[in-house]
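Heads up, the thing below is written out as structure tokens.
All protein chains of the complex are present and in place, except for one that has been dropped.
And then subunit A:
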Amino acid sequence: MAFSLAASLSRQSKFALSRHSSRILPMTTILQPPPRCFSSTVVSPSTENDDNNNNNFDNFYDVTIVGGGVVGSSLAHLINRRMPSLKVAVLESRECAPSQPSIDRVPHPRSYALSPASLQVLGDSVVSRLPLGHYDSMQVWQAKSPSVLTFTARDLDADPSKATYLGACCEDQPIVATLWEELMKSPSTERITNARLKSLQTGHPSALAMAELEDGTEIQTPVMIGADGGNSWVRKSSGISKIGGDYEQSALTFTVSLRDSMTRRAFQRYLDDGGPMALLPTFSSNHAVVVWSAIPEVLARWKDAPEEDFVAYLNECLQEGPQRVPSLLEGTVGNSSGSGILTNLVYGTERVLDTLHYGLAMASQHPDPTFQVPPRIEGVVSPKFTFPLSCYQSTSYTKGRVALVGDAAHTVHPMAGQGLNLGLGDVATLVSCLEKAHRAGMDLSSFLHEYDSNRHRSVSISLGGIHTLQRMFRAQNVPVQHIKTFGMNMIQNVGPLRRQLAVAAAHGIAL
């Protein structure tokens, strides 16, 4: 509808120019304040502009971002704050700008655990308006193991006065809506909804990247960003392939009401059948979001189970404290030759190292490792969402003048809560590479290859770590159980190491 209206407009006036804001309006709808849609500001055609010179900068943007989801709009917002003179276009396929959720809602289960570094990327003007559920510590424990890991804000920063919290949870919708509101205030940012992209040229040092919309508009840009999610059209159109695989697990998320309120602590427990179950704070103190990963059969069993049974099961899982490890002799280790022991030792050492490296994707050392029982769940108060877990990563994050960020570049298991932290880490790195070129007055694509090499490496490590951790916690046999415990205890007790790991985790990168 809006699309065809816009298309017919574009025939009359190829590019409508609003004099006041000097905005160029391609035929797609330009947004007025949300939640109104389709309110196209149409201005008279430009006459002065039509000399027949082919060097036309009417549809030129310094940075063009395809996808205005949480990562794409964070990127636009950060560019705006750091380089306000740049003209930025955000092309979003959704029909209207995201709107704020109602105030008296139950927290939505699609929530992110944001590290302080991620909150910094979003910026104070956005964060101050977000409904956040802060937490100062995160408690990680597992079935059949006596150890408990507790990470605190102090693990992030050696200076205790600076370390105020470990992280904060927030729903997807208010983050995106607030970011879009901020973008609307910026005169140099064009937010284009209902964008239908047809073709793309990645460009090279001597040719701009180009995106063609279905109505024929050709957008020219020195830097084109693919922020269009896991099924990225930009990635595919640029001919960048992805590698990785699906876990045999899915995640189930929903909101629960609590009998007692949350006490600024997030909880994550590895269940006996492998999957981690997390209880995360929300802006409402007597609600929490549960993110539970497990094999699809298990989730299917519970998805439609009677609520009473389900709540009872959840409480059973989360209320159970640390346990004794089953005896080693019952297991399969060390029952044959010396070389078997050696193998196990090598294997064990490897696992411990893995744990040391990645176990902490979630947290850190604290003088108070005492177990705290999570608040009791009273009921499930939202629909349950299931989504498959996958671990894909693009083989390269850049091609020509195209760069990928967020889920377009990599999808991860949300167990470690790193999905968005990694995406916002991309944003921070990419913006510094753009800034380096911008400060020197250079072609903005000059340092994109640095984004690729910096980011591709650190995300690979993170993904590898999450993958390993995932496999490890799913292992059923006893020796691995021991090794896990050993690893976790080591992490708990080796201070500096924990701190380093926590810092890495908080910044969305592994070591």
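In this section, a residue touches a chain if its C-beta (ideal position, glycine included) is under 8 Å from a C-beta of that chain, and two chains touch if they have at least 3 such contacts; residues count from 1.
The working rule: contacts and distances are computed from a predicted model.
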**Fill in**
In UniProt, out of "DNA primase", "Queuine tRNA-ribosyltransferase catalytic subunit 1", "CMP/dCMP-type deaminase domain-containing protein" or "S-adenosyl-L-methionine-dependent methyltransferase", the chain dropped from the view is recorded as "S-adenosyl-L-methionine-dependent methyltransferase"
**Prompt:** Which of these touches the unseen chain: A:121, A:208, A:389 or A:409?
**Reply:** A:208
**Message:** Using the document's definition of touch, tell me which of A:60, A:165 or A:233 contacts the absent chain.
**Reply:** A:60
**Fill in**
Across A:245, A:306 or A:441, the one contacting the chain not displayed is A:441
**Request:** Quickly run down the residues of subunit A that touch the omitted chain.
**Result:** 17, 19, 21-22, 46, 48-49, 51, 53, 55-58, 60, 84-87, 187-188, 205-208, 222, 436-437, 439-443, 445-450, 453-454
